[in-house]
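To start, I am sharing the structure in question, which I have written as structure tokens.
Here the complex is missing one protein chain, while the rest keep their positions.
Letters A, B and C mark the chains as written, and numbering starts fresh at 1 in each.
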Amino acid sequence: MAQIGFIGLGSMGRPMAEHLVRAGHDVVVWNRSRDKAQPLAAMGARVADSLGEAVPPEGVVITMLADDTALEHVCRAQWGVLARLGGGLHVSMSTVRPETARTLAEAHAEAGARYLAAPVFGRPDMAEAGKLIVCLSGATADKDAARPVLQAFAGGFYDYGETDVAAANVVKLAGNFMLAAAMEAMGEAYTFAEHQGIDREQLNRMLTETLFACPAYANYGTPIAKHNYEPAGFKLNLGLKDLRLVRHAADANGVPMPLADLVFRRLETLNAQGHGHIDWAGIGRGASDDAGD
Amino acid sequence: MAQIGFIGLGSMGRPMAEHLVRAGHDVVVWNRSRDKAQPLAAMGARVADSLGEAVPPEGVVITMLADDTALEHVCRAQWGVLARLGGGLHVSMSTVRPETARTLAEAHAEAGARYLAAPVFGRPDMAEAGKLIVCLSGATADKDAARPVLQAFAGGFYDYGETDVAAANVVKLAGNFMLAAAMEAMGEAYTFAEHQGIDREQLNRMLTETLFACPAYANYGTPIAKHNYEPAGFKLNLGLKDLRLVRHAADANGVPMPLADLVFRRLETLNAQGHGHIDWAGIGRGASDDAGD
Amino acid sequence: MAQIGFIGLGSMGRPMAEHLVRAGHDVVVWNRSRDKAQPLAAMGARVADSLGEAVPPEGVVITMLADDTALEHVCRAQWGVLARLGGGLHVSMSTVRPETARTLAEAHAEAGARYLAAPVFGRPDMAEAGKLIVCLSGATADKDAARPVLQAFAGGFYDYGETDVAAANVVKLAGNFMLAAAMEAMGEAYTFAEHQGIDREQLNRMLTETLFACPAYANYGTPIAKHNYEPAGFKLNLGLKDLRLVRHAADANGVPMPLADLVFRRLETLNAQGHGHIDWAGIGRGASDDAGD
Partner (left out) sequence: MAQIGFIGLGSMGRPMAEHLVRAGHDVVVWNRSRDKAQPLAAMGARVADSLGEAVPPEGVVITMLADDTALEHVCRAQWGVLARLGGGLHVSMSTVRPETARTLAEAHAEAGARYLAAPVFGRPDMAEAGKLIVCLSGATADKDAARPVLQAFAGGFYDYGETDVAAANVVKLAGNFMLAAAMEAMGEAYTFAEHQGIDREQLNRMLTETLFACPAYANYGTPIAKHNYEPAGFKLNLGLKDLRLVRHAADANGVPMPLADLVFRRLETLNAQGHGHIDWAGIGRGASDDAGD
């Protein structure tokens, strides 16, 4: 079986790579700080000594990184993806700017390699459970090649066509915006009710059993009802980065988004006040702060 | 079996009353415009010739009216609920100000009658299906008396205690705010994606199958994806009224709610521009209007 | 010379009444807490022992009170303005709801008395200097009667007609909203510049010498540049009240005002966080708080 490279072993990447190992793939992993690779080594993955070793020539490499800068680096470094991959396939799963995806796809084509956008929805617990929702955009042949690999940790695939390699990245940004908006709504609603004598958790329970009985509200409702934001599943300062990408793309495409502006400022304020490391559900404490609670 | 009065036969009240008839209750109905009562007459309900006839002395009367003014009138009219009900029970299901509930509960107590707040979540199709979510606040004995009646059209009950008779009304306002917030989020997200080449319905399908697989998004997502807001299940100008109640209660309780302000202005603008009669999911066209679509 | 009653000796009312005494009028003053009347007694004003004594039958009474409730009380109390004034003239200078002005004007007419709306622009230092801007609405004859009295402390008069007795109150609310908006703009602009190495006071100096060389910016710019909000010339919780009146009137008249909503929430948050007693220029610290300064 062909070797699969996996780069980026954060709270999402690590369980994803573990699923690949468990599914029987020959996996070589790399992470900037090597200690994060130990659990994978213990499971039988090979730990690369350098970035380049984790890029199998003519093979498949998967990246799951924190931001555009990290992804650009991994692609363009001297022994990075573009230099090493040959005619292989890069499955790029990080949340990045659509423009970054487009530019990198071109750079891959020029280098003879293939780039598939495959950002995911799901928090670390969904990654552990192998139930991530994977959004795909790029060449059909690349999707066909990627699905059998990605199914090791995927709960479902959604295909956004071949026309725009960044389409899945746009969808990912839209979804993250909607999550942030849902958290803001909960933060305001629960504080509104609390100030009128209603128990936050009791209100949350009703809503998440009825109108809002879905993962977005179920996952974030209890932390917001309890103001319990640590440890972080997804850090607030990464959420701030994502909303920044939303604002940037909205501006570039002429779409005024007052609610995106609102949640962006919530994140920006919480980050400025020293809360960048808590879970981004911390959006939900903004309304309480404003109400002087 | 004791007679039950039912006052208010709008798009919610009519199917609710029909369920009561079907469940075998002896129902007397009244509506300001009498023609709305015809379907119920055909099913065997008695149609009152006057408001007072629909208030059974010492019995149970259910009200489902458009706003505070209508409810106040029905209670305080010369032959209205307060004048006629005696020691009976008024199950008040309209969306009204918490203060209105408190004031009316006191007035009922002074008149020797009982007032139970029982606002519901669910659109007309949920009323037809007998699956409304009923929120209750008031005396335990009154809830025990009401449940066997209300179960004719209820899919579930949530109890918000005895301390504040208006607690269920607060919860109802919180929930309606969250629905409006969800619609604003969809309106912005779908327009954001559309301007970048993504099909609105395809995006909506993915989101409502995964992160947002719940009634709030399922009900409102398709109309917003298609910009299809007529006929109205719940009119925009009624949604505007509800958000006005939210703003009023938020202000009275010292809770700044920027997202409530935002959706209130959306509704206010759409109403001012002549769209008060479309469904309140029309919130979702605001982002498209702003983007010049 | 006919006696003039003056009711309400706060930081605005006291210097206004003093100007009347200095101009030679026979002035009788009343204030809820009597100690505030001492300086006026020392200047020769008569201090009323009761509210009623400060309302000269068939004469002129001026009121300068904190809010609608205080004005309503002074008018409707057993020995208040309506009971005592006869055919006299009430010059009502407080910032109140337009509806309050309309309702009180009707109540005066029914009692045979006259009501003139005369709210003012200007802070306590302008009152001390006798330079207040007075906005008038009501009957022409009443304005002609009032001007010779009011000129003791007025720097200018603006007439808003006879049609709507509350027109001047609407103008007053519009002006106070614009002041709050200017403060929010300064707060954001100075913080924006400060984070990029610009001295706040230096920026304020340039702006208030050039584009914004006018009282609104000159008065509030330095406190905001220095974050110096005590002692208060006009308390933040009174500004909150005024913006509440703006929101209420905007809603009642179908005018969405996102900037009014924004400054209202600033004031609401600062008040909730315990700053209700500082000057309302404290709006200008909101941006710094949000930026984590």
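By our rule, contacts are C-beta pairs under 8 Å (C-beta built on N, C-alpha and C of every residue); 3 or more make two chains touch, one makes a residue touch a chain.
Predicted model, so just to flag it, every value in this text is computed and none were measured.
Residue in contact with the omitted chain (choice from C:6, C:30, C:115 or C:160): C:160. Contact with the undisplayed chain is limited, among C:105, C:135, C:150 or C:238, to C:135. Of C:2, C:109 or C:259, it is C:259 that touches the chain left out of the display.
Residue C:189 is the one among C:189, C:236, C:267 or C:281 that touches the chain missing from this view. If you put the missing chain back, the residues of chain C touching it would be 98, 121, 133, 135, 156, 158, 160, 163-164, 166-167, 170-171, 173-175, 177-179, 181-182, 184-186, 188-193, 195-198, 202-203, 206-207, 209-217, 246, 249-250, 253-260, 262, 287, 290-292.
Residues 244, 247, 251, 254, 256, 258, 261, 265, 268-269, 271-272 of chain A touch the missing chain (whole complex, contact as defined above). Touch with the hidden chain on the side of chain B covers residues 265, 268-269, 271-274, 290-292.
Operating definition for what follows: only the chains that are shown with their structure count from here on.
Greatest centre-to-centre distance from chain C is found for A, with centres as Cα means.
Annotation: the chain A:chain B pair of sequence copies touches via predominantly the same residues, more than half of the used numbers being shared.
Note on chain placement: the centre of chain A and the centre of chain B lie 38 Å apart, centres being C-alpha means. In terms of their C-alpha centroids, the spacing between chain A and chain C amounts to 53 Å. For chain C, the set of residues touching two or more other chains reads 265, 268-269, 271-272.
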